[in-house]
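Only one protein chain is missing from this complex, and each of the others stays in its spot.
Moving on to chain A:
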Amino acid sequence: MPATTTPDRGRERLELRDLRRSFGSFNALDGIDLTIEPGEFIALLGPSGCGKSTALNCIAGLLALTGGEIRLGGARIDQLEPERRGFGMVFQSYALFPHMNVRKNVGFGLAMQGIRGAEANRRIQDALGLVRLESQAEKLPGQLSGGQQQRVAIARAVVIRPPVVLMDEPLSNLDAKLRLEMRADIRGIHDQIGSTTIYVTHDQDEALSMADRIVVMSEGRIEQIGTPQELYQRPDNLTVADFMGFRTRIPGRVVSVAGSEAELDIEGGRVRATVRGAIRPGDAATLSVRPEDLVATPGEGIPATVESMEYRGRAWFGLASAPDGTRLYFRSGEALPRGAATTLTPTPGSALVFGEARA
């Protein structure tokens, strides 16, 4: 019997130990270690090709591991077929059964578990209520909008009360407005059903807004694990910083280090920044700062030439280049003409400094 019939499955810890998956000589997963607590919402975040979807497919059992193990509640499950793991999965392409109406789609997992009749109907109804689609139950997937289809897919995944719900970029086929709405919906559903959720995305806003913890991946490895706040404020390295919106990177040299603060020599002057990683005076280092924290202020700062500006409601954001060609993303209270000379200053406490070599 599939283990999903045990009611406590949602309260079990999921452990990934040294997960490895290679395709020929390419290591899509290069040793993933992660422990996910029951009921947690975990986002796997990274650029395309970083291995996040591979990791999800391995957890689902759709892809065999080439090394490592997966445990749920202490029991190894990595050798189980996907149909025996009982995880709910939501796909980027929705993957609804096109020949079944919404009710049958949602009821499919229950039917596979042998749950029929009144019990099945009640649970289908509950699941459709959860995604607000009670009125669409008799329609075929092709008659629904993209957002509705993805909600059906979510209902279909959670109706079997899986211990773990896996979501593979579920919102990337939807338009921007709908994505925002669905974020809140998905987090709400997660909180209601209490399953563990693993959510794969390349969108840091999604990860930051939904997850309890974010796992940033790159090239088949985990770069950093942390709460959204931790990652947003204290990225461990440049890769994570880049993903957390630290778009500007300015090369420089460390002058002095005092506690978590360092002074850095960069073209156009000295700046103070928060130290990330091990650096010593004299080291080459990179100053990293978000566009909203690099402000165009007349007078002191990094000299730059404006390349382009764009209006984003409350402020203007622009791209400028330093004399050495470094690209600087900055904020400004007003539109600056292209080619104008300006000076840019990081707001106090906002800039980070990373050692040149990755930790």
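Assume a contact is a pair of C-beta atoms (placed from the backbone, for glycine too) under 8 Å apart; a residue touches a chain by one contact, two chains touch by 3 or more; residues count from 1.
Please note the rule applied: contacts and distances are computed from a predicted model.
K.L.:
Which listed name, "Putative spermidine/putrescine transport system permease protein", "Fumarate reductase flavoprotein C-term", "Phenylalanine--tRNA ligase alpha subunit" or "Dehydrogenase", is the one UniProt assigns to the chain that has been left out?
P.N.:
Going by its UniProt entry, the chain not pictured is "Putative spermidine/putrescine transport system permease protein".
K.L.:
Of A:R103, A:R156, A:R276 or A:R290, which one is in contact with the hidden chain?
P.N.:
Of the listed residues, the one touching the omitted chain is A:R156.
K.L.:
Which of these touches the unseen chain: A:A95, A:I225 or A:A340?
P.N.:
A:A95
K.L.:
Going by the contact rule already stated, which one of A:F87, A:F243, A:F330 or A:F354 would touch the omitted chain in the full complex?
P.N.:
Final answer for the missing-chain contact: A:F87.
K.L.:
Just checking the interface: what residues of chain A touch the absent partner chain?
P.N.:
Residues in contact with the chain left out: 2, 4, 60-62, 81-89, 91-99, 108-109, 112-113, 140-142, 144-146, 149, 153, 156-157, 160, 166, 173.
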